[in-house]
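Just passing along the structure, written as structure tokens.
Moving on to subunit A:
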Amino acid sequence: MSALAAYATSTGEAFQFWILGTVAVIGALCTILMRKAVHSALCLAGTMIILAVFYLANGAYFLGIVQIVVYTGAIMMLFLFVVMLVGVTAADSVKETIKGQRWWAAACGLGFGVLLFAGIGNASLDEFTGLGAANTAHGGNVEGLATLIFTKYVFAFEITGALLITASVGAMVLTHRERTERARTQRELAERRVREGKHLPPLPAPGVYARHNAVDVPGLLPDGTPSELTVISTLRERGQVRDVSAEALADLKALEQRSAERLGRGRDEAREGKEATR
Partner candidate 1 sequence: MSFPLLTVTAAVPAVGAILTAAVPAGRRTAAKWLALLVSLATLVLAGLVFARFEPGGDRYQLTESHAWIKDFGVRYELGVDGIGVALIGLTALLIPFVMLAGWHDADPLETSSKRWRPTQGFFALILMVEAMVILSFEATDVFLFYILFEAMLIPMYFLIGGFGDRAHSGSDENAAAQRSYAAVKFLLYNLVGGLIMLAAVIGLYTVAGNFSLTEIAEARANGTLEMATGTERWLFLGFFFAFAVKAPLWPLHTWLPNAMGEATAPVAVLITAIVDKVGTFAMLRFCLGLFPEASQWATPVIVVLALISIVYGALLAVGQRDIKRLIAYASISHFGFIVLGIFAMTSQGQSGATLYMVNHGISTAALMLVAGFLISRRGSRLIADYGGVQKVAPVLAGTFLIGGLATLSLPGLAPFVSEFLVLVGTFARYPAAGVVATTGIVLAALYVLVLYQRTMTGPVKEEVRSMPDLRPRELAVVAPLIAVLLFLGVFPKPLTDVVNPAVRHTMSDVGKTDPTPEVPVQNVEAAK
Partner candidate 2 sequence: MDNLIALLIAAPLLGAAVLLCGGRRLDKTGHWLGTLLAAVSFATAVALFADMLGKGADDRAMHQRLFSWIPVEGFQADIAFQLDQLSMTFVLLITGVGTLIHVYSIGYMEHDERRRRFFGYLNLFVAAMLLLVLADNYLLLYFGWEGVGLASYLLIGFWQHKPSAATAAKKAFLVNRVGDIGLSIAIMLMFTTFGTFAFGPVLASAENATEGKLTAIGLMLLLAACGKSAQVPLQSWLGDAMEGPTPVSALIHAATMVTAGVYLIVRSADIFNAAPDAQLVVTIVGAVTLLFGAIVGCAKDDIKKALAGSTMSQIGYMILAAGLGPVGYVFAIMHLVTHGFFKAGLFLGAGSVMHGMNDEVDMRKYGGLRKYMPVTFITFGLGYLAIIGFPGLSGFFSKDKIIEAAFAKGGTEGWILGAVTLLGAAVTAYYMTRVMLMTFFGEKRWQPDADGRPPHPHESPKSMLVPMILLAVGSVGGGAVFEFSGFTEWLEPVTGFDHGHAPISAAAVTAATVAVMVIGVGLAYLQYGRKPVPVVAPRGSLLTRAARRDLLQDDLNHAVFVTGGTHLTRSLVYVDHTLVDGVVNGTAASVGGLSGRLRKLQNGYVRSYAVSMLGGTAVLIAATLLMRAV
């Protein structure tokens, strides 16, 4: 297949184009329509892999591999990291806030697309040379690219290197936060808390029970209601607090009853058991 691609197009390639092209378009549409960023990223990765296949089909072997390794492998993973950092489960609101934005976007996009298609259709693209000669001139696709990169485009290549260095330095500068003042000691932090009249002792621990030993479960107040204060703020803000109070109380009651029935113990033991669990 790949050897053929260098010289002409085949029915097989057409078959492949229509199947994979459809999938690629669906992937692209999913990328822009999925509410969760992580889903978008996965769809985009799929589209990119299909594009890599197309590169290969078009005789660009080096680019096809690079597409998979660099794009799908590195760049998309970077995206996923950032998505994780920002909040993997957060979904975008579907409500549009700018008046008329969707209509304008649709109109412009449609117009643009139609004009592009018209432009392509209008262009006289009946030339087809194929890459056979070009790829074999230097002994292969990779060698051919290398020859060009290190001769004709060597200057651009070097500058691209400089760009990459600059970009990585820039990314570090942007994400790195320099501490500009001395770190506060425990004592100073305590004093500030007193001064500001905030919660003085450490915050209460989350509700760690025998069955729920997780930090996302709030501790229960003496009357059985859950206390938000016991869960860390990040989880609270993400809305990932699991409220187990009602379930836990019911479970506990059932447990006590069952054990009392099974063991036939009196109320005293039951009370002891209650104290032990506490």
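How these were chosen: all candidates are chains of the complex that A comes from, given by their letters.
FYI, a residue touches a chain if its C-beta (ideal position, glycine included) is under 8 Å from a C-beta of that chain, and two chains touch if they have at least 3 such contacts; residues count from 1.
Nothing here was measured: the structure is a model prediction, and the numbers come from that model.
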Pick out the one candidate among 1 or 2 that is in contact with subunit A within this complex.
-> 2
Subunit A residues touching candidate 2 in their complex are 98, 101, 104-105, 108-109, 111-112, 115-116, 118-119, 122
